[in-house]
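Encoded as structure tokens, here's the structure I'll be asking about.
With one protein chain withheld, the remaining protein chains of the complex are depicted in position.
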Amino acid sequence: MKKFNIPHNFEFTSIITLYAQWIREGKLKVNSDWNRDLKIKFTLQDPCNIVRKTWGELMADDLRFVIKTIVGEENFVDMIPCGTNNFCCGGGGGALQAGLPEQRRAYGKVKFDQIIKTGANYVFAPCHNCHGQMEDIGEFYGGNYHVVHIWTIMCLAMGVLGENERAYLGPDLAKVGL
Amino acid sequence: MSKQAIGSVLVVGGGIAGIQASLDLADSGYLVYLVEKNSAIGGVMSQLDKTFPTNDCSMCIISPKLVEVGRHLNIELLTLSEVQSISGEQGNFEIKLTQHPRYVDVDKCIACGICAEKCPKKVLNEYDAGLGKRKSIYLKYAQAVPLKYAIDENCIYFKKGKCKACEKFCPSDAINFDDKQKELTINAGAILIAPGSAVYDPSVYDTYGYKQSPNIVTSLEFERILAATGPFAGDLVRPSDKKAPAKIAWLQCVGSRDINTCDNSYCSSVCCMYANKQAVIAKEHCDDPLDTAIFFMDLRTYGKDFDKYNLRAQEDHGVRFIRSRIHSVFPDDDDKLRIVYATESGKRAEERFDMVVLSVGLSPGKDVAGLAEKMGVELNNHGFARTSCLSPVSTNREGIFVCGTFQEPKDIPHTVMEASASAAAATGNLSHARWSLTRVKEMPPEENVTGQKPRIGVFVCNCGINIGGVADVPAIRDYARDLTHVIHVEDNLFTCSQDNQDHIKQIIREKGINRVVVASCSPRTHEPLFQETIRDAGLNKYLFEMANIRDHNTWVHMDNPEKATEKAKDLVRMAVAKAAYSEPLHQVSLKISKAALVIGGGVSGMEAAVGIADQGRPVYLVEKSIELGGNAKFLGTTWQGEQIGPYLEDLVNRVKNHPDIELFMQTKVTGTTGTMGNFSTTLTSLNGEGKEIKIDHAVTVLATGGREKVPEQYLYGEHPHVMTQLDMDRAFSESDERLSGTKSVVFIQCVGSRIPERPYCSKICCTHSLKSALLLKNKNPKMKVYIVYRDIRSYGFREELYVQAREAGVIFIRYNLKNLPKVESLEDDHLSVTVTDHVLGMPVRLKPDLLVLASGIVPNANTALFEFFKVPVNSEGFLIEAHAKLRPVDFSSEGIFLAGLAHYPKPIEESIAQAKAAASRAMTILAKEEIMVGGVVASVEDARCAACLTCVRTCPYGIPKINEDSHAVIDSAECHGCGMCVSECPGKAISLQHFTDEQLLAKTSALFTSGG
Partner (left out) sequence: MTSPIELDELYCDFKESVQASIPEANLDLCLTCGACTGGCPASELLDMDPRKLVRMVLLGMDDEVRKTPWAWVCTMCARCFKACPMKINIPKLVYSVRRSWPRDKAPKGIRGSCDQHIRAGNAMGVPSKDFIWVVEDVAEEIQENDPKFKDLKVTVDRKGAHLVINQNSREPVTEPDELGPLWKILHMVEADWTYPSVMWAGENYCLFLADEEGWKYILEEFVYHIDNNLGAKVVVNTE
């Protein structure tokens, strides 16, 4: 909208910002008790679009605050590099639909290696492009990680995740909180 | 106004710039107020380990200057002080200063260190760039001047109202918690600002992770790691695990040449060289092979001997230079650091390092904006002092001058040069007030000890616990009592303390002592103090001996106290044995000539001449051609755009009309005799008659210049459209038709420079081509302009031109020595330049209408002249200064100075600064009526001399001569007292005063006789 100078009367925000705000305000009562004994490890893909290209460090911090709240600080492993310097998944900018799968996957190898290095079982993907790309390269290069939305784990942590809402969870979480 | 001018100068900033300026000023007759905001002077240079390109120990070379400042009668050192306001004008400024409390009485503090040992409060040590800890009561560093402790704001007593441990334990009652801030007012005829710059904080480079890993350090931190006085005592270890690294990377241009992550668009000028040096020194520190890689954009080793240093680093030491800017540093397993980079061919490569050094640039100091505002001094768009290239040390405000890195990021030699230059510029209007405020010390008459039996007093120092904590000082003292000729012994907690000086004087008088021995620390720092003390008691200062039982003994034998005690006894016995043979030596004063001889009528020579003549001293200026002006005649503008023509015209007029300058055109020097203070030189006219004239002068300035080399390649001289940069300038000013209708111009850089025959950078050609390219683009923005280069070396703020040139669409194509551009003349006589594009790796062809060759600078050949003055030249024919770092305009032979292209290629602003510096250095001699000579000098026993010429050949200064009676004479006024001729003389005809055979044999034989 800035690019085209379209006047508008509303402001833009991200759901992540709201999650963080609601947790801080105590509106969103969520914690990581469910994972205290399970100790399932999570990592996070910083989507270029909302982190590096839009909200920067603030978004990177909010993402980590939200995720550490729902999985436990000790169960969160950052990629190297992370935050505003994280690598793109390789699926962004339309690449997923650009018809160049060989190059897209070669690009994604960097992301795949990053994920594997963390040793995490789950990768949070707060972006649908990242989600799709990381699932694809995980399968292509033989990674045994799962890609999840934040809302899935948040509902899991609050014990409100339905049985039919677990398509992206692995067997280790299939029954947790039911 | 100059009639009422005040003979004092305020110098703000006690780094190497402020130090050099203060010494020059004080030595040439002005009272100096040196204001430093820290507790000690020394600045950044005191923190460095080694210095390029000589690899000298930084502390070792700055320390004598620190001591000199501390002891100089005409330098009033005001530490912990800041300027509050100034009023008045050139010739008479009034300056209000605030001096912050030190809480330690400097007259009482003996720097024993007990306070710091007892102080419970630890804080980060800024001297170690934050790597180590110090106490809240601290000495900035071991060699600090003043050598006095200070208490900082972290003190527990200040915070909580109790503690005072320092006060309880201080043996000399020096702690004063009631110390108050003082407001001072001083008057000065001129002001020099040299507050330096700040070291860039790389935390904002989040992709480099400086804050994330302890093994990512700044270059200043790395200096401290290398330094023996640093946090790891000079062991090269990684901070994370204190293990020796096997691989280290340097990342260049952190906080420089960057308008994205930071706002420092300029080049910091020093980082390429210090990275070279650090890599070489780091390798020397390691027992196992150390791999070093320097990641850079352009290699800017543009200074004198820098390229040679770089070649040695690559070829002899195996330092790797990788042309790639690093995107990110990733922490990896085992505390290692992973770097992925693009090679020159566009491939990505990956390496793991144990340490990464961020070569951080120089930023404006954090307080300088405020200081500049108080001073009414303008800053440039980078936050540094704004100066003109044609008056490089003058600010916008008359009477206020600037030098060092506050003016522009620069290295130490250039800083020292500017410091001297600013001293000369500042006093140009104060010469009437010279010596009006300086102080002279009154001395009692010297007692005649000739014929007296030696009566030796021995003072043994405990140096707090430094000596007494290891060796048995009372035993040493008692041992000394029984040595021959000793009539008094005592030991002191600190022999150097102020009250002990009075005590020693009293004992000398009471007991009729005529030789004094102090067994303590290093004569390097303390001998002058004790010599002054005994001189105050009426003894000749050479009747003093020192035994270094600390640095050479208790510091190195800490784990063996018994042997240390025995060694101390040996050292004391030897000192006493020598003292018994000590003789008073008398320096004699020698009247000196008032005039200066300046050779060379280019900008450097003229600036030096005017600089000296403005100080009221007569100058003979000799030029061999028919015209003044040298190379400047061919130049249009400075890089900043100032017109050189009018400046030159004005300078020539000043030279021609100056009452104190006598001009000798078309004249050359045909012989010279004498030395500092009294040269006699023969000038011969070149215009026909060959008239000879002899002149007497006290000093000589060599400004014999250099010239653009005539290219021997790339069709120069064969094709009419191939020209040099000066040809091009001329073509511009004469509206040459070869420039009209030009659609495409190619510049080739480094023509005749940085090649095996001439392995140096000519320093000015990059800037020159950038300027010319911009002129062309300005004339016709559509014109295709290409610069074919090896490294663009637009150091300092000249980087602006490089930015502008790229902005204007100039295309830069890099070549290397293995793949030179190919220049041909096509069948239609059009030029063709083929070169491989450094990014695409493909050949590209340019068909320029004009090919400009950036040909290097060569020195003017003046073999005979340099022989007359016995000044050395290097293999490229440039004059060799006394010391590359700290004596950049002096020669080893005193009284001779240099400036301009004869020293090394440099732009006009640096030639002007160097010429002013030469004037300043010359004035330290010319300001005096007479000089003291003799003392520790060699003397010849005529009868023993066989006139074998060994001394003549040995002397590095060329002082010994064979006289008409066929024996050697060594003029005591000229001798430097180095002792080389003494040791070489086969007939033992020469002896060195104060180090005679008799004295040294007594000392050495005492070593092997167990005394008593």
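Which chain is which? They are A and B, in the order written, and residues in each are numbered from 1.
Methods note: a residue touches a chain if its C-beta (ideal position, glycine included) is under 8 Å from a C-beta of that chain, and two chains touch if they have at least 3 such contacts.
Since we're looking at a predicted model, the values are computed, not measured.
J.: Could you please point out the chain B residues that touch the chain left off the display?
T.: Within chain B, the residues that touch the unshown chain are 207, 253, 257-261, 297, 323-328, 340-344, 346-348, 743-744, 784, 786, 803, 806-809, 811-812, 814, 834, 837-840, 842-848.
J.: Could I get the residues of chain A that touch the absent chain, sorted low to high?
T.: Listed in rising order, the touching residues are 1, 4, 6-15, 18-19, 22, 27-29, 47-50, 52-53, 84-85, 87-100, 103-104, 106-111, 126-129, 149, 151-152, 154-155, 158, 160-162, 164-165, 167.
Here, only the chains that are shown with their structure count from here on.
J.: Just how far, in Å, is the C-alpha centre of chain B from the one of chain A?
T.: For chain A versus chain B, the centre distance works out to 56 Å.
J.: Hey, which residues of chain B end up touching chain A in the complex?
T.: My answer: residues 206-207, 328, 330-332.
J.: Residues of chain A touching chain B in their complex?
T.: 80-81, 83-85
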